[in-house]
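Only one protein chain is missing from this complex, and each of the others stays in its spot.
Now for subunit A:
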Amino acid sequence: MADSLPEDVWLIRPCEVYKEEYKDCKALFSRLYQHYIDGQKNNCAVWLTDYENCMKFRHKKDLKAAEAVLESERERRKIRLQNAQANDIWEYRKSPPSSWFAPLDLDK
């Protein structure tokens, strides 16, 4: 069974997290914030579907359900990484700044 699991199965979060996200998405206060930030309601049904599929995978080892959750997670990951990479205002470093641990100039 372990061999047939997809490589990126680690992307699936604990199922309870999807339930929490769903409840959080639908809460009145969150709806207000969605209106405040995006100007529209977010699609919360995705979280519920992910939760149900996650539970199917947990209880019945349903690989199709796992794949469905993974599709959602891959999409979210792709969007997040795309947004980060689209920020080309500055040049990214290849190594940390050398002055991070430079001694403080203590002339007190």
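We adopt the following convention: contacts are C-beta pairs under 8 Å (C-beta built on N, C-alpha and C of every residue); 3 or more make two chains touch, one makes a residue touch a chain; residues count from 1.
Keep this in mind: contacts and distances are computed from a predicted model.
> So one subunit is absent here. Using its UniProt record, which name fits best from "Cell cycle control protein", "Mitochondrial inner membrane protease ATP23", "Transcription and mRNA export factor ENY2" or "dolichyl-diphosphooligosaccharide--protein glycotransferase"?
Record says "Mitochondrial inner membrane protease ATP23".
> Even though one chain is hidden, which residues of subunit A still touch it in the full complex?
Spelled out for subunit A, the touching residues are 10-11, 13, 17, 20-21, 24, 29, 32-33, 35-39, 77, 80, 83-84, 86-93, 95-97, 99-102, 104-105, 107-108.
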